[in-house]
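The other protein chains are all here in position, but one chain of the complex has been omitted.
And now, chain A:
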């Protein structure tokens, strides 16, 4: 039997009621961006992408070197959105139960009590996911996909919203279990953070780390508001027929491309649609433009398709961009 975590509001409540205003939501997102911008110097773009990923109910894979602010980003997001935050530091001896939690015998009550693991949070940072064993990775990925956890015969829903930010270190390959491409598909986006630009980094050097202060940031949005936004993006953002047709053309182009051995899966296509919707929303529109699709394709496609070996070392975004340049936009 399934059970809703207590701190999760009902997401199926109709959106757009009197107490909910689209413009206000967009304003508060703007505000959240501004607040976070104070702590995350020069990371506006990854922050934006993370928000898009979050609002389109996907999960985010950040592939970058350590120390570039992945954790800060995750904590900041959780705080500013008024959500709970959990962190899993992956190691090769991490067990699935370390993630999901386990039942422990309570002497006083004489019962096994379930102690939820760190996955029972709204925003989870899974650090260095490629260091966990495949078994643990699978458990995590299953939880991400199904948004529920099965432990000791009990299936439990995870809190809503549920957002995983996984990080992967591309440089260190020794003793790791890199995520296979088929698993990558479960992440809605794969992004890089990159080094902050000079001014931003200088600012960081001047001011020092503000991680401590980040914990005391006042939330701009509530859990309920976040859920409503997610709901609105799914149902309220218009992706018109020409746009769907345009997407189909892009998807077919990936399947036909000479650079790729396998094109975009249907899950990938859905991811492209959802992220495009979120991108449109973030840009203050309630309809999707080809520009949204194109912007999101660069982040939603490269990690899901299989490149021919000879193109393995080419910048994959560039290949996708060249694919996009073969598809005329609809009008």
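Operating definition for what follows: contacts are C-beta pairs under 8 Å (C-beta built on N, C-alpha and C of every residue); 3 or more make two chains touch, one makes a residue touch a chain; residues count from 1.
FYI, contacts and distances are computed from a predicted model.
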Going by UniProt, what is the name of the one chain that was not included in the view, given "Ferredoxin, 2Fe-2S", "Xanthine dehydrogenase family protein molybdopterin-binding subunit", "Transglutaminase-like enzyme, putative cysteine protease" or "ABC transporter permease"? "Transglutaminase-like enzyme, putative cysteine protease"
Any idea which of A:78, A:99, A:144 or A:243 touches the chain not displayed? A:243
Check each of A:65, A:102, A:298 or A:329 against the chain that is not shown and name the one that touches it. A:329
For chain A, which residues touch the unseen chain? 238, 240-243, 286-291, 294, 324-331
